[in-house]
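With one protein chain removed, the remaining protein chains of the complex are shown where they sit.
Chains: A, B, C and D, in written order; residue numbering restarts at 1 for each.
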Amino acid sequence: MAHFADTPLAETRAAYLALVRQRRLYGGLMLAIFLLLLAAGFGIANDRNAGGFLPGLPHIFDFPADVVAEAWQKRANLPGHLRDALPALIETINIAALATLSGAAGAIVLSLLSTAGLAPWPRLIPLFRRMMDLMRAVPELVIALVLIFVLGGGPVPAAIAIGFHTVGALGKLFSEVNENADTKPLEGLASAGATWSQRMMLGLLPQVAPNWFSYALLRFEINIRASAILGFVGAGGIGYELRNAISFGQGRFDEAAAVFILLFLTIVLFDQLSSVLRHRLTHGARKETRP
Amino acid sequence: MLEVKGLTKRFGANVAVDAVSLSVDRPCMIGVIGRSGAGKSTLLRMMNRLTEASGGEILFDGRDVLSLTGREKRGWQSDCAMIFQQFNLVPRMDVVSNVLHGTLGRRSTLATMFSLYPEEDIHTAIDILDRLGIAQHAAKRAEALSGGQQQRVAIARALMQDPKVILADEPIASLDPMNAQTVMEALRRIHDEDGRMVIANLHTLDTARRYCDRILGMRDGRIVFDGTPEQLTTGVARDIYGAGTDFSEAATSTEIRDTAPVAAVERRLAKVTV
Amino acid sequence: MLEVKGLTKRFGANVAVDAVSLSVDRPCMIGVIGRSGAGKSTLLRMMNRLTEASGGEILFDGRDVLSLTGREKRGWQSDCAMIFQQFNLVPRMDVVSNVLHGTLGRRSTLATMFSLYPEEDIHTAIDILDRLGIAQHAAKRAEALSGGQQQRVAIARALMQDPKVILADEPIASLDPMNAQTVMEALRRIHDEDGRMVIANLHTLDTARRYCDRILGMRDGRIVFDGTPEQLTTGVARDIYGAGTDFSEAATSTEIRDTAPVAAVERRLAKVTV
Amino acid sequence: MTLASAGMPAPDMHAAARRLIARKRVVAIALPLLLLAYLVYVFFAFDIPGLAQRARWDNARILVSDSYSYKTHVERNNRTGAFTVAVEGERKGTYDDTNLPGWVALGDGRADVTLDDGGRIEIDGDTVRYDVPGFGLIEARQTQAEGVTTNLDAGTLPDWISYSDTRLMVTTPEARLTLTRARTEVFVYAFGWELFFFTLDSPYHGESLRNILFGPQIDPARGNIAGAWQDFWGNSIWRHGDTAWALFETVLMAFLGTFGAAVVALPLAFLAARNFAPLIAIRLAARRLFDFLRGVDGLIWTILLSRAFGPGPMTGALAILFTDTGSFGKLFSEALENVDGRQIEGLASTGARPVQRYRFGVIPQLVPVLLSQVLYFLESNTRSATIIGAITGGGIGLLLTQAMITQKDWEEVSYYIILIVLLVMAMDSLSGWLRRKLIRGD
Partner (left out) sequence: QEITEFRLGILGGENAQDRVASNQCFAEKIAEALGVEVKIFTPADYNGVMQGLLGGTIDAAWMGASGYAGTYLADPEAVEPVLVKQNLDGSIGYYSIGIARKDSGVTSLDDMEGKVFGFGDPNSTSGYLIPSIEISNGGYSMQPGEYFGDVVFTGGHEQTIVAVGNGDVDAGVTWADGLGAWEDGYNSGALRKAVDAGLVDMNDMVQIWQSNIIPEGPFVIRKALPQDVKDSVTELTGNLWEEDPDCAYGVAAGEAKDFIPVEHDTYASIVAARQAVSN
């Protein structure tokens, strides 16, 4: 069978070998560049850091050890500190919840406005898309700091900042979900004379709600961290408590430890909770479509 | 009562429906046939205002359908129910709710958001489902039903609209022969008993012949045949489908079977009988 | 050359392969048939050492296959190529690389890590692809090929191993009839031209009859038939498949057709002939 | 007609359907109500009604106006009688007497400021006169004995004039005048970011781009382009060079943290994946390790690491690396659990060694998932690096927070914000581009 294909075969062979060589070259080059970048980057970072990587490595546990030692020594205070930090924790969770709720609401609207096939004003889709991109790009920190300047410290600037960012982040994910939604039910409702909002409520929502919810949960988890971090720069909540305790240092490490524990437990708790819920949501939903 | 004049739809350079005119003076059951791409769906979608027409007009009881907007347009849509090949139900919602969606044109968004349907609507929905023989599935999710059952839910939604016209776009194309028959019979019965006008796109001649009073044949966006089932001879059908003399009706029959092995066995059969 | 004695595999309480004994003295093409769950795959997988046996032994040219470990086990695996129903290629890599994976057992880990294969291996791989008629796809990704082409790539990988035995586990079950034929012919040609032993699990009798020299029938983990294609009568097949008198070979034919209309026509045929 | 359907009689069906819809109604109403209740709780917990009062919109105005304008201080030290004219009151932006801006004239013991709206301010020894168009002349005087006196009637002052016997302040859109015993100060606002390119001491200040590029040599010691670049890059007020470094440090933290974490997490993920873990105990240990690394969070890692490594970008990079190792470990091990076993088995059947099986059976499947996740994180870590930098002392985040805390250099704040947003958007595009290129192409 190969007798008539002598020339093509030789060509195939040569072409493939050339391809292999080129691929090796590119692959090798890419790997080398990447490694070089990584090494050079590390070198620069190491050089611009106050302490070097190698000298610091043996001391990596010095600080945690100080904290643990003092916390252990004053362990009797821990329950009291935990109780004291609880309101701040609740505030942090409230910031995240408010930000996620309002962000998701904004994201729903923007994502509907920017999904082809659903948008009531298809011509404005690029506008709403750019809007979401911009909202995603502005770091929470920047918005929070500006708002703190105007509104004063506290949870509201943090909630607004995180909510603003959430609109952009969730909006993008939601519109991906919307794009995959089946438009047939929507058309069916339209044929019965349904308005745009009725079509979205009754035709789209049941299809996309599980996915939306799952993404919103993931965001909620991320937002808890974000609100803790913003507290660190003055936006209230548990981050604020942590900053005050930790920066005073020796003498208040027991308090710091209590806040650490609380924050860590909260993050882990919501992390696990959200992954269990999301798992159930997506897998449960899949089961139901095929009864 | 229905008057279509020079109705045209262009998609870019492509003319999907080409100056179709049509006049219907009493509610009857009309079948539209034609091969794929002939413009059947586009015609129906324009009537329901799902697709905007490029030109022409549609008059229904004197009302200029194509010029309606907003609330009035939705009012017309609820007078003119549409049934789709893929049912177009909300699959994750229960059957009754799907049927109740037929009342959306009449209800406010807020009321429907909170499922504030009046009691008599709910009763009507159940009655309609009962009439179509699927009341026992009322509480199930639409997606849990078979194709034929889902199409009957779609018909129930259409009836819930209490429409003057029912448009059905290949209502049986995704159904097996058994379900297809049930659905066509339901449509026919609605026509017979309620006297509603039914216009159905069909892609099989035998179905059209069996259930319809009047048959329209479309080709390249134009109506090339308009007559009774009896007038629809094989020769006419060949014209409509643009087929040569090798055209066999079996190729478009609703019965699902692979023609090749059947043909083979039929050949054997032929041999034996000869 | 191949001697299987009392080979057994238990999964918990379930005996998948039950004391199978078998002797093959010259390279031939063997088909293994039997219904789903009969133990065909398990048998082949034990031969390739992908699944550990629970008991018994396999001797190949006097070598005790089941007791090999480490390097020697891998050596045996490269002597005994395996072809899978789902091809089991690396879909994102190109065809030649997939074929070259057949040499992994022989080449050093380090060189292969960076895909540094010797040039003569590349030439051999392309030759093998050419022999199987798919050399022109050499640079494509495996996933870009049709099922039949992918299975031929898998065969090429097997050949690249230069194996003594080729085990094929339902190599054509996920292929359309056209591709199935190409693949079976490729296997047969390899057997005919290279004189390699081929053992193929097949789920269709006609394929087994057409391509194999010897057919094994398995049922409930035991070999219940061992003979030539001619000896495999419908009665024997009924025994293997545990079917009643209503058993029709057509039900397991590779030809794709809907049995219902055929059956209907056949009934008509029967009526006529009576 | 009714199809005599077997089953329940119609009234029962009606009741059942009513109940069904009623149930849905309850859910449809209860959920928004619950949400509303929560929002009301938060509304009061966050004291939003009080917030409206506390909000300082004039602060917002300052921020906005400062972000596109600058002010020049004309100041008389009332003890020594000396005048200084300086951009933003900075020592580095101080004009010497020879190159004063056109709108100010210094005479002996006096300064005359002409404003754009026709207003005039005269500082004449211890007296100051401000002729506000449409209002009239404000005259004020300070003495060490009496403090500040003025011609205004203290009872009927408009709200843009603040007066006590120690201090007078007049704020108009064009300028601000402050008089105390110690100093007389006039702030004059103008559009733009003054000295953005060159400070006053640079010979290139005030030169047009054309002149610098094509004109005659300005500074005899240096070529025009090199010299201008030097002075621009080393601009001692805007410090473009340092800002660029800070931006680079931020990217560096994100880059090192993200890719470092990917490199560390990949082998660990094998230990945590159900189908690759050698022992259940090891798998569980690896999972808990990931949970811990992620749970502690970048913020806390930053603090914990600051003792060992001190401030700087590497500390930030390590903090990101620690957290992301946890995230990647989890994501990668999930991806590993989803790999298609058939490919691996196919390789195993040829006698491939385990490492080879991973290399060809697993990695090709993993690469797209892995790459897209890593690139996604790269972009979001650029944002995190801004924050982490603000805490650990590196990168543009530190510059931003510090500039905000000082609450005066709003034009710099705006500059940093613009840079950060551009940076994040650039990283977003870059990672999207790489994702498309590497995953679809290949």
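We adopt the following convention: a contact is a pair of C-beta atoms (placed from the backbone, for glycine too) under 8 Å apart; a residue touches a chain by one contact, two chains touch by 3 or more.
In this text the structure is predicted, and so the values were computed from the model without any measurement.
One chain is not displayed; in the complete assembly it touches the shown chains A, D.
Residue D:Met169 is the one among D:Ile29, D:Ala45, D:Met169 or D:Ile218 that touches the chain not shown. Touching the chain that is not shown, out of D:Arg23, D:Arg56 or D:Arg274: D:Arg56 (per the contact rule at the top). Set against the missing chain, the residues D:Phe135, D:Phe187 or D:Tyr376 yield one that touches it, D:Phe187.
The chain not displayed touches chain D at residues 54, 56, 59, 62, 89, 92, 162-164, 166-167, 169, 176, 180-183, 187, 236, 239, 242-243, 306-312, 390-393, 398-399, 401-403, 405-409, 412. Those residues of chain A that touch the chain absent from the view are 48-51, 55-56, 59, 62-63, 66, 77, 149, 152-154, 233-234, 240, 244, 246-252, 254-255.
In the analysis below, only the chains that are shown with their structure count from here on.
In terms of Cα centroid distance from the overall Cα mean, chain A ranks first.
The mean-CA centres of chain A and chain C are about 48 angstrom from one another, to the nearest whole unit. With centres taken as mean Cα positions, chain D sits 63 Å from chain C.
The distance from the centre of chain B to the centre of chain D, with each centre set as the mean of the Cα atoms, comes to 59 Å. Of all residues in chain B, those that touch two or more other chains are 97, 113. The set of chain A residues that touch two or more partner chains is empty. Note for the complex: chain B touches chain A at residues 48, 50, 73-78, 81-82, 84, 86-93, 97, 101-102, 104-105, 109, 112-113, 141, 143-144, 154, 157-158, 161.
The residues of chain D lying in touch with chain A in their complex are 35, 38-39, 42, 45-48, 51, 54-57, 59-60, 63, 249, 252-253, 255-256, 259-260, 263, 291, 294-300, 303-315, 317, 383, 386-387, 390-391, 394, 397, 400-401, 404, 407, 417, 420-421, 424-425, 428. Taken together, the chain C residues at the contact with chain A in this complex read 96, 114-116, 119, 122-123, 126-127, 130-131, 133, 135-136, 138-139.
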